[in-house]
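The other protein chains are all here in position, but one chain of the complex has been omitted.
A, B and C are the chain letters, set down in written order, and residue numbers restart from 1 in every chain.
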Amino acid sequence: MAEYSAFALLKNALSGNKDWKPAWRKPAPKPSYDVIIIGGGGHGLSTAYYLAKEHGITNVAVLEKGYLGSGNVGRNTTIVRSNYLLPDSIRFYEHSMKLWENLSHDLNYNVMFSQRGVLNLAHTPGQADDYIRRGNAMRLAGGDAEWLNTAEVGRFVPGLDVSGSARFPVVGGLLQPRAGTARHDAVAWGYARGADRRGVDMIENCEVIGFLREGDRIVGVQTNRGEIRAKKVGVAVAGSTGRVMKLAGIEHLPIESHVLQAFVSESLKPFVDSVVTFGAGHLYMSQSDKGGLVFGGGLDEYNTYAQRGNLPLVEEVMSEICAMFPALSRVRLLRSWGGVMDMSMDGSPIITKGPLPGMYLNSGWCYGGFKATPASGWAFAWTIAKDEPHAINAAYTLDRFSRGILIDEKGQGATPRLH
Amino acid sequence: MVEQVSPLEPVWKPGSHGRILGGAGVTLTETRPGSIVQLAAWPGHEKAMMEAIRSATGLSLADGGGAGVAEATKAAFGFAPGKFLLADQAEGAGAALAGAVGIDIGVVTDLSHGRTAIRISGPKAEWVLAKFFAIDFSIPAFPVGSGLSTAHHDVFAQVQRTGADQFDLYVFRSFARSFWTALCHASEEVGYEVR
Amino acid sequence: MIINCPYCGPRDLVEFTYQGDGNRTRPQPASQDYPAWNAYIYDRLNPAGDHNEIWQHSGGCRSHLAVVRNTLTHEIKSVEFVRDHGHRKSDGHRKTGAAS
Partner (left out) sequence: MSSSRATAGGLIDRSKTVRFIFDGKPYAGLEGDTLASALLANGVSLMGRSFKYHRPRGVVTAGIDEPNALVTVLKGEVREANIPAPLLEIYDGLTAVSQNRFPSLGFDVGAVNQLGGKVISAGFYYKTFMGPVVGPLKGTRFWMFCEKFIRRAAGLGRVDYAPDPARYERMNAFADVLIVGSGPAGLAAAKAAADRGARVILADLDARFGGTAKWSDETIDGMSGADWADMMVRELSGRDTIRLLNRTTIWGYYDDNTIAALERVTDHKAVAGKGERRHRHWVIRPKKVVIATGAFERPLVFPGNDRPGVMLAAAAERYANEYGVLPGSNVALFTNNDGAYRSALALKKAGAEIAAIVDVRATISEAARALAAEAGGELLLGHAVTSTSGGKQVSGVSVQPFDLASRSVSGSSRSITADCVLMSGGWSPAIHLASQAGAKAIWNDELQAFLPPESRGRWVGAGAFTGTFSTTAAIAEGEAAGLAATGGEDTRSEPRLVVDGALDPRPAPVFEIKASGKAFVDYQLDVTADDVRLAHREGFVSVEHLKRYTTLGMGTDQGRTSNVPGLAIMAEAQGAPIPEVGTTRFRPPFAPVSLGSLAAERYADLKPERLTPMHDWHVEKGAIMYSAGLWYRPMIYGQPGETVEQAYVREAKAVREAVGMVDVSTLGKIMVQGPDAAEFLDRVYTNMFSTLAVNKARYGLMLRDDGVMMDDGTTWRLSETDFLMTTTTANAGKVMQHLEYFLDVVWPDMKVHLTSVTDEWAGTAVGGPKSRDVLAACVTGTAVDNATLPFMGIVKGEIAGVPVMICRLSFSGELAYEVYCGAGHGQHVWDAIRAAGKPFGIVPYGLEALGTLRIEKGHVTGAEIDGRTTARDLQLDGMLSKKKPFIGSAMMDREGLTDDNRIKLVGVISLDNRPLNGGAHIVEQLEPKEPNTSIGHITAVCYSPALGKYIGLALVKGGKKRHGQRAFTADPLRDRFGPVEIVSHHMFDPEGNRMHG
């Protein structure tokens, strides 16, 4: 398929854009594959891409119940960062960041990754020390992080209430300059196109309704488009993990499904350049290239598989955004939507072989999923190809809970709604 | 006895405020009861607790969630299963009740300092309260005498309807000043008088 | 969402705190059954459909409620006090119990 470039755009414009080809084929499922990835979201698609690119495994099918990217990859607030505290997290998300930094070239698809920085505001000296501890951990691990004092924060983000009279005065902020945002749909489409160009079959409207087993072993899947057999089956359906794993007879997992709402304002001329998060509550905000303010807050805090949020959370988020940027009170909320999250018991993901032979599980992303898309697929592909985890996902096991080797960034324990 | 200092003192501004159009929409007062007492019965001993309350205070509570009674100088109501709040302008109700309530019935907790009692009354009282609480304050849904527990964001509150257009609110002392200020803001558009 | 508290009546979601999966069984305090403890603390049923869960009416009477709620529609099927619900589980650790 043709390379994308400014030249290609010009050439096609002259022919009235009549010659563009589909970004990916729409093949019918083959009876069998070397690897089946369940879930045509960001992680499933990137897994397929890296299986083909890094491991030469191209006889791969990605099975998607709806349309590609219909899950959380298209329902998030597009933030990409690696500002974590714990070594296992830093290792993984830093790897992801490095992949992000070259992703558009790698995919020949502009995912609009813009490193405009993520600034975490701190509102008490204690919180500042906490953030700085995290920033220091990043720096000592080779990452990037800076501390801005109140005045520097005010200069970095005009419009922010940095007055001492604010209810929760800003005492400083932790900045990760390399962090930023990307065009979420483009990430799914870019990986899909990239995988397609390497021979992977992306099969949409193909819902898995059961697993094929030989004894304990998973040897394929039952779908609404018939049986498809495979040597290895990877599950990357964050948000639906409980439902899909149930089809394999696995009833209990260290995961709860919760809905996270996201919001977009009407389109405005540039108001804020970087991503800003409010430390006296739970709020993160940036502005898209189209001019809409994109923001979100906490979970609705109860189990749900419905992509619908409730009103109290909306009010909470708007209260916080107005506290952070008083000038936004007259700006209007344009759209809201909900995405279903796999909330794990320590707030960290699971990328592992098993739990059944022939099966591989990628789940528990809480709301760290989008920024993890490249590394998640990269590490999952490695785990599937080599039947063992790579160093960056070695800690993301299922048994870490029973062993007490927890990766609890927020220190909330087994209370998923609080991670 | 040394008098309690009100947490509202610096923000207590007697007189008329806001948009007064032919009379204040609401009147705000701090009732400053001498005693605020919480009573908690063990499951199955609720009736005995109600009897103890009657014997110690003369207030007889009807059965049922939120049931309550309000007299000129004292009032009581249920606010949770087996739990009741009693307010008395006189001090020392806690001790009296402690005498009347044996450990076999339940326990008595004196909150005379811990809760601040705010009264909102007037034709717009329901309207103003509706700005804070997701509660149907209409008479059929919330008759005179009855009480309930609710919250406005971080501020936990117990509310008793002590008249057709009169409500007594019990809020945590440490939050009282903030809550009072918010109450005044919310009352501005209908005009309010602080007494 | 509106939850009909058996004591307070129907109240807005904002008054409640979700306390999680009501299907779990806490082992007896003295129990050394490790897998049982692990399951209690970390395993979730997380069904797509009717779910037994525990809510606290934290902004009201503070009772804990056993709620059956559909996780696909958010429709609430039943609400009752946990203590009346027999949610005591297998924890025989009563004040008279010799477990301690």
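Here is the rule we go by: a contact is a pair of C-beta atoms (placed from the backbone, for glycine too) under 8 Å apart; a residue touches a chain by one contact, two chains touch by 3 or more.
Note that the structure is predicted; figures quoted are calculated from it, not measured.
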Options B:67, B:107 or B:144, residue touching the unrepresented chain: B:107
Touching residues (missing chain, whole complex) on chain B: 1-7, 10, 18-19, 38, 40, 42, 103, 106-107, 109-115, 130-131, 133-136, 138, 141, 153-155, 172-175, 177-179, 182, 185-191
Contact set of chain A toward the excluded chain (per top definition): 4-6, 8-10, 13-14, 16-18, 20-24, 26, 66-68, 70, 74, 101-102, 104-105, 108-116, 123-126, 128-133, 135-137, 139-142, 145-147, 158-159, 161, 167-169, 174, 180, 183, 185-186, 189-190, 204, 265-271, 280-281, 287, 289-291, 308, 310-311, 314-315, 318-323, 326-338, 400, 402-406, 408, 410-414
Hidden partner chain, residues of chain C it touches: 1-2, 12-13, 17, 19, 26-27, 29-32, 34, 37-38, 40-41, 54, 56, 58, 62-64, 73-74, 76, 82-83, 87-89, 91, 93-95, 99-100
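Here is the rule we use: only the chains that are shown with their structure count from here on.
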Whole-Å gap between the CA centroids of chain B and chain C: 31
Intercentroid distance (Cα basis), chain B paired with chain A, Å: 49
Sequence positions of chain C contacting 2 or more other chains: 12, 14
Set of chain B residues in contact with two or more other chains: none
Chain C - residues contacting chain A, complex: 1, 12-14, 17-18, 20-21, 34-35, 38-39, 41-48, 51, 53, 55, 69, 71-74
Residues of chain C touching chain B in the complex: 7-9, 11-12, 14-15, 58-63, 81, 83
Complex contacts: residues of chain B adjacent to chain C: 43, 65-66, 79-81, 83, 134, 148-151, 156
